[in-house]
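Of the protein chains in this complex, one is absent; all others appear in place.
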Amino acid sequence: MEWVIAKYNYFIYIILMMIGLWAMIGKNNLVKKVIGMSIFQTAIILFYISVGTKRGSTIPILEHGHAEAANAAESIINAADYANPLTQILMLTAIVVGVSTLGVALAVIQKIFKEYGTVEEDEILEQIR
Amino acid sequence: MQSTVSVMPLIVVLISALAAIPISMSGRYPNLREFWTLLAASAKFLLVASMVPWILAGNTYELTLFQVLPGLAIAFKVDAFGILFALVASSLWIVTSAYSIGYMRGLKEHAQTRYFCFFALSLSATLGVAFASNLLTLYIFYEFLSLSTYPLVTHHQDEEARSGGRKYLTFLLGTSIGFVLPAMLITYAMTGTLSFSGEGIFADKAAGFPLWILLLMFLFGFAKAGIMPFHSWLPAAMVAPTPVSALLHAVAVVKVGVFCIVRIITGVFGLDLLAAQNLNSIIVYIAGFTVIVASLIALSQDNLKRRLAFSTIGQLSYIVMAVGLTSGKGVIGGMVHIAMHAFGKITLFFCAGAIFVATGKKYVSEMVGIGKRMPITMLAFFFGSLSVIGLPPGGGLISKWYMVLGALEADKIPILVFYLISSLLNAAYFLPIAYKAFFCTPEESMFENKIDEAPLWCLVPLAVTALCSIVLFFYPQPFFNLAKLAVGI
Partner (left out) sequence: MFFELFPASVVEQAPVLVVAIPLLSALVISIVGVVNQKYVLPLTILSMAGSLIASLITLQRVIEHGPISYHLGSWIPPIGIEYFVDHLNAPVLVLIAAVSFLTAIYSKDVIRSEVPDKIPSYYVIYTLLVTGLLGITITGDAFNLYVLLEVAALAAYGLIALRGGRAYMATFNYIIMGTIGAGFYLLGVGYLFIKTGSLNMLDIGQILPAIYSGNAVLVAFILVMLGMWIKMAFFPLHGWLPNAYTYAPTATSCLVAPLMTKVSVYVMIRIMFTIFSADFAFNVLKWHNIIVWWAVIAIVSGSLFALAQRNLKKMLSYIIVSEIGYMVGGIWLANRDGITGATYHIFSDAMMTLCLFMAVGCICYKAKDCSFENMRWVFRRMPVTMAAFIVGAFSMIGIPPTCGFFSKWFLLSGAIKADHWGFALALIFSSLINAVLFFRLFEIGYFGKLRESKEGQEPSHHHQPKISVKEAPLSMVVPLVVVAMSLIFLGLYTNEIVTNLIDFVIPKGLMDVGS
């Protein structure tokens, strides 16, 4: 049990990811599939971000760096105070990718709706047949 | 023993493939088109013939084209056995071209340009096989031959041609991809080379069971040789126009199969190894079985071309059997039989075609008394059959004589029985045709007593080949010398 709690972030992301996967594969409604896709991607983003954070750290933006150089004690930048900026930057990119995928998927759904008049997969498959 | 690098083999191989270009372009002018065919055929024959003296002096020509894999190239090497086969194929192409003209025009066949085009291409492939210096090159041209003859086999483009063609390709491609390709790879993996050599490339590199399997894979893989049970493409391919059957299925295609097997036996396995491992008996008994069964089936065929086809299957296995004896005389006999049988069998096919052109008859039972109407054709048929059976004055006697000597030399008496029985069977299915053609009561005769032969373009070639097979009885030396050289005696 402690093992679970110690790594709770991993379990949350896995649960989220499974929800997403299930929706993507199991759901009949195309919009729900896309929602699942979003959850899936978010789960991965969550995973990366949680990996990059440390206990008691803040977002990696320097609030009081060079401007107040006079105050020498405060100008020391302590890496332990900040979350790992690399994962955050990576996830910025991943979010952009996710958004564009979402955009394309929704556009395609729109087209599908115009073509078949429905977004239920089984009904569409019936029309194709 | 000396070898020169020369582009001659390449030119000889390519000349007919290149001829396909002018042939296909002059489709509108049949005479011009046929001129190209005959020109290429004669040029090819003359070039092959011009190589003979150098080869007879014990030398070889060599040429490496592309180094396609490490230690493995697309390469040519002209040796005695190769030139023997090339000589047969290229000389018969001339006669067949002439005959094709008569036949195709006589029947007003469609798509004649395509026909002559692919005919030329398949000759290139045949010569490529003859001059291949290693197994890979051999395989390339072997496959190319199967594919380039497909449009010829299915020339009529009707239902029968379709199913015949399907069987043709299924058997030939299926066996070559299914058996030869893996066998080739295993050989390469075991020995590191695929080049033919006099002693064989397996010598002291492999023994026992793997060799056994490989031998069977090669033997059945080259299905063009028609060894049972992979023979049934040959009768199916008889849907082709007769000149195609004649050149390709009595000479080029089937002999390429036999040629490949002989190459495998002599150049890959090596005669000594086969004899030492007692593998020769496998070859001999498989081939012997085919000889007897094919002859029996031929006996029951009424369609003349099918009868000839089964006779071919039997005769091919003669050659395989003779070479499989691994005795010097047997191998010589087998190699020479490639030539002897070619001249005899092509005469028979030409006759069948001439009968079809002149009378439209396909069945033996409809040919009673035909000798009165087509005496020259049937006389040629008679001499052709003599040669194939192995009776004087036919060239076949000489090669068969050597094959029998080979069996004695190898101390395999049962093989003698095979030869004896099958010769009797040959006589039993050929001679009645010739006999009934001439000797029958007027009531039995199905033809009027008036001479009406096939067109001259058909008649001359068949007379020429019939004469050749008689001449070869008296002067077999050219082929014999080459075969002796190939065996190294």
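Order as written gives the chain letters A and B; numbering starts at 1 within each chain.
One rule holds for everything that comes next: a residue touches a chain if its C-beta (ideal position, glycine included) is under 8 Å from a C-beta of that chain, and two chains touch if they have at least 3 such contacts.
Just so we're clear, the structure is a prediction, and the values are computed from it rather than from any experiment.
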{"item": "Contact residue for the chain not shown (choose from B:Thr60, B:Ser124 or B:Thr154)", "value": "B:Thr154"}
{"item": "Among B:Ala40, B:Leu169 or B:Leu405, the residue in touch with the chain that has been omitted", "value": "B:Leu169"}
{"item": "Options B:Ser3, B:Gln67 or B:Gln477, residue touching the unrepresented chain", "value": "B:Gln67"}
{"item": "Residue numbers in subunit A that touch the chain omitted from display", "value": "17, 21, 24-25, 30, 33, 37, 40-41, 44, 47-48, 51, 86-87, 90, 93-94, 97, 100-101, 104-105, 107-109, 111-112, 115, 124, 128"}
{"item": "Residues belonging to subunit B that touch the chain removed from view", "value": "66-70, 74, 109-111, 136, 139-140, 143-144, 147, 151, 154, 156-159, 161-163, 165-166, 169, 173-174, 177-178, 181-182, 185-186, 188-189"}
